[in-house]
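All remarks here apply to the structure that follows.
The other protein chains are all here in position, but one chain of the complex has been omitted.
Let's look at chain A:
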Amino acid sequence: MAKTYDCLFKLLLIGDSGVGKTSILFRFSEDAFNISFISTIGIDFKIRTIDLDGKKVKLQIWDTAGQERFRTITTAYYRGSMGIMLVYDVTNEKSFENIKNWIRNIEENASADVEKMILGNKCDLDAKRQVSKERGEQLAVEYQIKFVETSAKDSLNVEYAFYTLARDIKAKMEKKQEASNPPGGRSGAHQLKANEQQRKPTSWLSRCSVL
């Protein structure tokens, strides 16, 4: 069957146990379903489809297992990942300090050009906060990584974070492809109108899907 999407990005969520990685992939709602069976087995990954500037983008988002530590996460874990969400818990100082260790681990094991973003989760719990937003921002500046505070519970900034990371990956890929394929006869191929693209899907697909 023909592909029905323009891009496929593999993303990974990492961070200390309990920071809310699994929760970020879940939409909390009033009538929360009894999820006992599914949550006992645990989610490996989710596929979500987003519209990114008119492109249909599939995100395959991998959750990491609860007890994993940066010491045990190695190259195999990162294979194929194009984006990584580094998550800490704003009510847990230690999880924030460990972000540096996670970044080091990524530098040692992941591909050098993987896109990263730092999430300070549980920002709804202001009374219990141990890490100020300013410290999160400082860390992000230090490593030149984008940062946002999120609340999985209130669905605050979660969608924004995934769109931002996906947009950055797409921009990086386009830049790379421009470089390896300088403007000439093919220039503007990705500016075709939607219906033209459907007739000539390869022009865009060859640029964007890295499977």
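Definition applied: a contact is a pair of C-beta atoms (placed from the backbone, for glycine too) under 8 Å apart; a residue touches a chain by one contact, two chains touch by 3 or more; residues count from 1.
Here, contacts and distances are computed from a predicted model.
Missing chain, UniProt protein name: "Guanine nucleotide exchange factor MSS4", from among "Guanine nucleotide exchange factor MSS4", "GTP-binding protein gtr1", "Multifunctional methyltransferase subunit TRM112-like protein" or "DNA primase large subunit". Touching residues on chain A toward the chain that is not drawn are 1, 3-5, 8, 25-27, 29, 31-39, 41-49, 58, 60.
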